[in-house]
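With one protein chain withheld, the remaining protein chains of the complex are depicted in position.
Letters A and B mark the chains in the order given here, with residues in each chain numbered from 1 onward.
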Amino acid sequence: MRLATPLWVLAPALVLVPVFGLLPGLSHGGGWELIGQFAWAAVTPSLDPLVLGSALQGLGVTVGIALLGWAASLVLGLVLGLLSSRTVWRTLSGNAWPAEVIRRLLALPRAIHELLWGLLLLALLGLKPAVAIAAIAIPYGALVARMTSDLLDALPTRQLEALRAAGAGPIGALLTALGPPLMPQVISYGGYRLECALRSATLLGVFGLGGLGAELRLTLQSLNFRELWSGLWLLLAVMLSLEGLLGALRQRWAMPQRFVLSQGGVGRRGREMVLAGVALVPLLVGVARVLEVDPLALVQPHPLPPAPPVDWAGVAALPWPSLITNTLVLTLTAAALAVGGAPLLLLAVRPWGWGRVLVQLLWALGRLWPPPLTALLLLFVVQPGVLTGALALAFHNLGILGRLLLEASEAGGDRAGRTPAEQALEASGSGARLALLYGRYSSVASSYLAYGAYRADVILRESVVVGLVGATGLGSQLLEALSSFAWDQIAALVLAYAGLTLLGEDLSDRIRQRLLAQQHTSSSATSAIPGSPAADALPA
Amino acid sequence: MSGPAVLELEAIRVAGRRAPRLDGVTLRLAAGERVALIGPSGAGKSTMLGVANGLISPEQGTVRWRGEPPARAGSGRRRRQQARIGTLWQDLRLIDELSVQQNINAARLASWGWPRALLNLLLPMDSAACAQLLSRLDLDPALLSQPVSALSGGQRQRVALARLLRQEPLLLLADEPLASLDPRLADELLTLLLLEAKAPRALLLSLHRPDLLSDFDRVVGLRAGRIVFDAPPGAIDPSMLQALYAGATAAPAGAA
Partner (left out) sequence: MRVRERLTAVLAGLSLALLPAVVSPMPPAALAQNSPQPAQQRGLKVLRVSAIPDQNPEKLNRLYGLVATELSKQLGVSVKYVPVTDYAAAVSAFRTGDLDLVWFGGLTGVQATLQKPGARMLAQRDIDAQFYSVFIANPKSGLKPIRSINQLSELKGKRFTFGSESSTSGRLMPQYFLSQAGVKLKDFAGGAPGFSGSHDATIALVQSGAYDAGAVNEQVWKANLRSGKANRSKVFQIWRTPPYPDYMWLAQANLDQRFGKGFTTKLQKAIVGWKPSDPEQKQILVLFGAQQFTTVNPAGYKQIEQVGRQIGKIR
């Protein structure tokens, strides 16, 4: 029995069967009243000027941290990307091995989630605005570096060789030959990273690293749902405008020539890009000044925390097998729920026009709402544990995957997003849902699943953030170790995490390449998932 | 000819960005009638076929399928109406990722419930019926298990036709099905289509080739959204064709 492509998209949703089987046993319904209050508060947020003012201030700090962390990660990433590019090293020194070494070294910062960076830096350096920014810049920088070097090394080198043969200096030749093809992709990817940075900055706030996140968590914990929603709606407005703005810019700047008339267009876009880049600098400086960021605080010598005697026996005595199993179960459950849930939801609401809008709103809330807060909310009605953590992570990632699925599957569709094949099926009397399944999911299946495989690896890294809800594996153990200042355990747990993530990355890369290879052999021109990397092996 | 009407369009108007894409179009197709639709690019042929198959709802005018107005979009009755309208699309609109058999069976989605629709994605369904269709269209039934993406252009065209026939429609619509075919294949396909379009069926086919009109019952000339003439092929003379296509060679295709 060979599973046909569109079903692969839905197959992960089979995880719903055991989840629904287990949920009744785990739910206790104790706090349904609270959930009701929470939902009601969504439509009656507090409009108290004091509340709104403090939410706006928190939001300002969050956006500022996101912007600065993002900008720092781009600079860091481009430099490190050039340094880990084989082409660059070969052109400059004739040897490619330093690129390999740097590339390997960069795997570690990438494998550690920004929240972990944040908590580690906080424990080492104390409360400084630069800590949150560095927490974003370090892992993001390593990601951007990998993307840049992958892109660079995938570019054809003929032009470069021609320039070199004509006597151009190595740096000039590199810039001329590789700069122009690289820029649009870097800009498109960079824009996507800014959306991620906003989510990360919110999450860091939840753990006390500044900004709106802290207020979200405190208002949730003190059950002030109306104040909570004031902050949430503001954050939603900022997130949606940022996504819209970046989407519009991406289309304007990075789209193929289809909409733009040759020369004049290129010049205008070029000027616009330069202008935007230039306008960004004073903005960043201003934000840094207002936030009183002091980058030197990161390198100032600090008294290291006193190291208690290292207790390796204690480290070894941690329940490693169950920690790792729980982490993996959590990751796979969340990934399957998110990957399979998005197309399933879309399918469920397909016949109703408003259904799509509703689902989009739900997804936007999922993206916005940091997973630890979902987890706390779930605890009102569900017992703590792996499944609760998985549900929280799944909701967040559902928002991200759903948006990408919708964008990719509606590219080239009509006003309702229907692809030609889907229209044809509907015109022959097929129901809207079956037409969606046959006509649209078939063509996005491989690129969507390829992105899902990448996302699963991100979820593994992210599983630390739901450590709050207890018994969820490495994440909860790590948070406990951090609050006990048990450096030996912290080190061991971080390494275990990084190891797992790197293994996961390798595995998901392989899966992705197989899926994308499948897509290339099929003759259809399938839309790539935006934000995931048109090129094959890129992290997003 | 005046069998029962399979399709009636009355005073249809579809707005466009600058000029209306269709303006006051009236057309009646009786069972057994085979009508060719000709006109320059941008004349509104695809729009008219879109109105005829329900994909486009006109701002003004009435559509009737076998005497009934279109039911509310999304309703079960509408789906039953649509199930009797088969369209051969210019770009075929096959699902590349699925096998030939799954594609042909996709024509049955209107009457199949979810279980059969899902099963069709897992197992070869109704193999005998599909194989029979392929042989009728001169294709090797061994192709059934092949993915559509592996077929040649001519084979894909026939698979699309097989899907159309598997639907068992009463109204056959075809949007420039011959455009991308070499003359021999075009001839063959047209013959097949004309052969299938016997009462109670009716055929409305748009094309670009004035030399192939002789086997149709009527020829409708469309220009700038209006019907210029509607006459049997014998009554069409070269000057009418010249007038229809005059100055339109570089017509913008953007309106479509």
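Just so we're on the same page, a residue touches a chain if its C-beta (ideal position, glycine included) is under 8 Å from a C-beta of that chain, and two chains touch if they have at least 3 such contacts.
This structure is a prediction, so every number in the text was calculated from the model and none was measured.
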| item | value |
| --- | --- |
| Chains in view that touch the one left out, judged over the entire complex | A |
| Sole residue of A:Asp294, A:Asp414 or A:Asp506 that reaches the chain not shown, by the stated touch rule | A:Asp294 |
| Listed residues A:Gly21, A:Pro49, A:Gly167 or A:Pro306, member touching the removed chain | A:Pro306 |
| Contact with the hidden chain (one of A:Val75, A:Leu245 or A:Val274) | A:Leu245 |
| Of A:Leu16, A:Leu34 or A:Ala364, the one touching the omitted chain in the full complex | A:Leu34 |
| For chain A, residues in touch with the removed chain | 26, 28, 30-31, 33-34, 54, 56-61, 63-64, 67, 122-129, 207-208, 210, 214-215, 217-218, 221-223, 237-238, 241-242, 244-245, 248-249, 251-252, 259, 283, 286-287, 290-292, 294, 297, 302-303, 305-306, 308, 311, 379-381, 383-385, 468-471, 476, 479-480, 482-486 |
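Heads up, the rule we're going with is that only the chains that are shown with their structure count from here on.
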| item | value |
| --- | --- |
| Mean-CA-position distance for chain B and chain A (Å) | 45 |
| Chain A to chain B touching residues, read off their complex | 1-7, 351, 420-421, 423-432, 434-435, 437-439, 442-443, 445, 521-524 |
| Contacting residues of chain B [partner chain A, same complex] | 53-55, 74, 79-87, 89, 91, 93-99, 102, 106-107, 109-111, 114, 117-118, 121-123, 147, 149, 167, 169 |
